[in-house]
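Right, one structure below, let's go through it.
Then we have chain A:
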Amino acid sequence: MKKEFKLMKGNEALAEAAIRAGCDAYFGYPITPQSEVLEYLSREAHNRTGMVVLQAESEIASINMVYGAAGTGKKVMTSSSSPGISLMQEGISYIACAELPCLIVNVSRGGPGLGTIQPAQSDYFQSVKGGGHGDYHLIVLAPSTVQEMSDFVEFSFELAFKYRNPVMILTDGALGQMMEKVELKPQVERFHEEFNWATTGRKNGNSRVITSLNLEAEKMEEINIHLQKKYEMITKNEIRFEAINCEDADYLIVAYGLVARICQKAADLAREKGIKAGVFRPITLFPYPYEELKNAAKNVKGILDVEMNAGQMIEDVRLAVGNELPVAFHGRMGGVVPSPEEILEKLEMKFLGGSNE
Partner candidate 1 sequence: MNEKKMTGDEHYETMIAEENICINENIVYDKPHDALYSTPMHYCPGCGHGVVHRLIAEVVEELGIIHDVIGVAPVGCSVLAYNYLNIDMSEAAHGRASAVATGIKRVLPDKYVFSYQGDGDLAAIGTGETIHTCNRGENILVIFINNGIYGMTGGQMAPTTLANMKSSTSPFGRDVQTMGYPLKITELVAQLPGTYYVTRQSVHKAVNVRKTKKAIMNGFLYQKENKGTCFIEVVSNCPSNWKMSPVESNKWLDENMLPFYPLGDIKIPSNSSKNNGE
Partner candidate 2 sequence: MAKVKGDIIIDIEKCKGCELCIEACPQDTLEQSRSVNTKGYLYIVKVQDNCTGCTNCALVCPDGAITVFRQSGKKKEQIAKITNVTGDLKVTVG
């Protein structure tokens, strides 16, 4: 079969992938830098597959529409950017407890507060560690290319339905806005599978209920234990990462998303100077590749963690490698994207005693 390529913005590639993945419904609200998702779907989706696309009155309404529609067993998604994702947290917590499959996309921007519309990774804690109330986890995927923005949509739905768990694609404004060549997947038929848990109208004697409430403490604990077991299972089965030139590396640069690509360039520059650097990129942020990172770091002298925030993932890096290895940090905030040169400079300064400053 002939492959289909197109030059696309990250946001549009993601939206196109949603249509092709047979997504049933999208509920969203405009916010920069992700509005193209809503715009693209409004223009393309319904005519092509009959997919429902609805602009809600707020992110709060969007996520609750997702909750309702996901409860019927359909492929449902929403997207937003950082402040909007903050508004959705209550709904996300409900969805996680009610175990509804759905896709939430965070094309994140710099915070806190209204912050900026430029890219940032300062939502790592919110996405990976909780965000909403209660003990729950999203499965969090961090694409680093426009191709992955596209590919991760179908993958997300796969994981969401496999585990009945909400999945988040955590990306950023830069990846959402930049254009790259994308290989598009063939159109998948919208499915009409019936799930025994889905509220589609009572099937036999007893009704189905979608809820996150249990007023009995022991029962609620059981639900929590069940969720934790599921997260263990996800951790066992679904860890994804990429290790680039890590085998012979003396230094590891750990980064996710778009930053990992910048770090790759920095590692290349380092190797040109004779510094053996490799890049370790977690693709799933939950579950986090602790063991894999530990293994990759076995023979290295130091780790540089690079993020577009004040240092959030670095906590997981330290959890992975322990105290035996020096872990340095380089971060830019408020929407500033680090350059390969400054990353290399930081690497040299921290571990090789050299600095131009």
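The set was built so that all candidates are chains of the complex that A comes from, given by their letters.
We adopt the following convention: a residue touches a chain if its C-beta (ideal position, glycine included) is under 8 Å from a C-beta of that chain, and two chains touch if they have at least 3 such contacts; residues count from 1.
Remember, it's a predicted structure, so these values are computed and weren't measured experimentally.
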item	value
Complex partner of chain A (touching, any copy) among 1 or 2	1
Partner candidate 1, residues of chain A touching it in the complex	24-25, 27, 52, 54, 56-58, 60-61, 64-72, 74, 76, 90-91, 94, 98, 199-203, 205-213, 215
